[in-house]
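Sharing a structure below in structure tokens format, with a few things to ask.
Every protein chain except one is present and positioned as in the full complex.
For chain A:
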């Protein structure tokens, strides 16, 4: 499923990023890398943006970018 479909406060693991090169690089720099755990925590009141906890930091992404991140439910190990 895509990151956009994940309900708030559910931890998931990234399995793929389908963005174009520039955005992909930026996302990877911020911690959105295949194998990492992310958790959506906030939803913008004006719709269209959500914030995630990733690698100890909070990053907000637009819906158009959330759609391109493929995730699956977290495995047994909890990595922060």
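Keep this in mind: a residue touches a chain if its C-beta (ideal position, glycine included) is under 8 Å from a C-beta of that chain, and two chains touch if they have at least 3 such contacts; residues count from 1.
We take it that contacts and distances are computed from a predicted model.
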item: Name per UniProt, for the chain absent here [options: "Exodeoxyribonuclease 7 small subunit", "DNA replication and repair protein RecF", "DoxX family protein" or "Ferrous iron transport protein B"]; value: "Ferrous iron transport protein B"
item: Touch list for chain A against the chain that is not drawn; value: 19, 21-31, 33-34, 36, 41-49, 51, 53, 55-62, 64-65, 78, 80
